[in-house]
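Other chains dropped; remaining ones untouched in position.
For reference, chains read A and B in written order, and residue numbers begin at 1 within each chain.
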Amino acid sequence: MDGDLNIILGKLLKILIIFIIINILVSLVGKLIDRGLKDRKITNIYSSTNRANTLGQILKKVIKYVLYFIWLITSLEMFDINTGSILATAGIGGLAIGFGAQSLVKDIITGFFILLEDQYAVGDHVKIDRYEGIVEELGLRVTKIRDFNGELHIMPNSTIQVVTNATRGAMRALVEISFSYEENVDRVMEVLEDVCNKIKDTNENVLDGPSILGITNLAEYDVKVTIVAKTKPMEHWNVERQIRKMVKEAFERENIVKAYPRRIVFGGEKQ
Amino acid sequence: MDGDLNIILGKLLKILIIFIIINILVSLVGKLIDRGLKDRKITNIYSSTNRANTLGQILKKVIKYVLYFIWLITSLEMFDINTGSILATAGIGGLAIGFGAQSLVKDIITGFFILLEDQYAVGDHVKIDRYEGIVEELGLRVTKIRDFNGELHIMPNSTIQVVTNATRGAMRALVEISFSYEENVDRVMEVLEDVCNKIKDTNENVLDGPSILGITNLAEYDVKVTIVAKTKPMEHWNVERQIRKMVKEAFERENIVKAYPRRIVFGGEKQ
């Protein structure tokens, strides 16, 4: 019986020691998290010290309770109490939470690679899925994009697949010009060539061109010719507007006729 | 045989002790939940004390039965009865429930991050998926959005992916003006410039502009020019309506011709 008592006391001692170790661990992790929170980068990602603190408190609590749970199981185990059923119960709960938290992990992994591979930076003009605009904030979990009309799109990084970045290298201005079938193609080309040259000389945002691609469509009622120019990033819309204005004025000057839709009408018999 | 009886008695004692501990645990958890329910925040999320109480009762019962189940398994285990088959049966049931409850966990995690990152607040005008309106309630599990036409959209948070918030910073009013090809572009621009200046001087909701972007489309039968203005949040629709009215009046005054669809009609032979 003495031995039994000894064993029990030994076990209780062990449990106490583990308890102390776990408490040390808890406070250690707590300090680590506190130090981490002062790190400028993490504060940046959560936009305010306040919010980062909240998250830190929650993280600390979660780790504390997990460690206490481990201590509880270990202690019970020592007195030959089968903890399989407790572990199974906790495991199913844990799995449910794990599955739920899955997209959180995916957010962070995707966010990390966007940062590492520098897919876009704050200020870039991007298209992601059907959202388009200027990147305003790029965090580990979400990306914020400011649409041209002022709306703010907040996207979890895990929803980001293909990123289309419009501020990486020169852009291309593309204007399709329409005129009627009666016009002489060569004459129209000459007029457009003139316009292109004028723009080339005066607009410093144009890097290459504008040049005429040729007849890109023999459409239902008009001939279509496409003008193309390489421009500085984000300047292609301006260049397109300039090309449109100058072509319209040149066509007016040169009497090149605008092609409106046409119909050939036959008179049927009186019904 | 004596030893056997001793052992059996010892085991029964153990079972009794565990039973008492579990009952204490049950009542402890019960009190914890009760105290939590009085917390103002949780009551807020469930909009009424009544509903929060119902949920509390259910939570208490679930925890009670889970603890009793663990006690049962532990007791059986002590008498060398293999509980693997019971655990397996319970495990499959638990998994089924766990998978079913998965989206509940996802609701709460997503809800938590929306709150933490302040993606939107009550009163904000948001677009989520194809639902749009004013946020009326923002809970851990569901978000309620009031559509402009009065309908109330109730969305589980787990269905929320990209959030578009229209009350974070200035919005942009965008009006496309159409006139016919015969008009002189420069003269039209002057008239529009006048309208823009008048609005800039009188409308205090306009932060920047309105200004003219240029010719944004040489369309089938009309020239299109776009006017853009930065406005206070939620005021862009008002500004757009004002621009439209003033442009219409200016065009009437200045005899700038509205472009209706055009057709060139050829007479074919009598059929």
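Going forward, contacts are C-beta pairs under 8 Å (C-beta built on N, C-alpha and C of every residue); 3 or more make two chains touch, one makes a residue touch a chain.
Note that the structure is predicted; figures quoted are calculated from it, not measured.
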{"item": "Whole-complex copies, counting every chain including the 2 in place", "value": "7"}
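Quick note on the criterion: only the chains that are shown with their structure count from here on.
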{"item": "Cα superposition angle of chain A on its copy chain B, in degrees to the nearest 5", "value": "50"}
{"item": "Computed distance of Cα centres, chain B from chain A, in Å", "value": "18"}
{"item": "Chain A - residues contacting chain B, complex", "value": "46-47, 51, 54-55, 81-82, 84-86, 88-89, 92-93, 95-97, 99-101, 103-104, 129, 131, 141-142, 146-156, 159, 177-178, 238, 241-242, 244-245, 247-249, 258, 260-268"}
{"item": "Contact footprint of chain A on chain B as seen in their complex", "value": "14, 18, 66, 69-70, 73-74, 77, 83, 87, 90-91, 94-95, 97-99, 101-103, 105-106, 108-109, 113, 116-119, 127, 161-166, 168-172, 174, 181, 185, 213-218, 220-221, 223, 230, 233, 236, 261-271"}
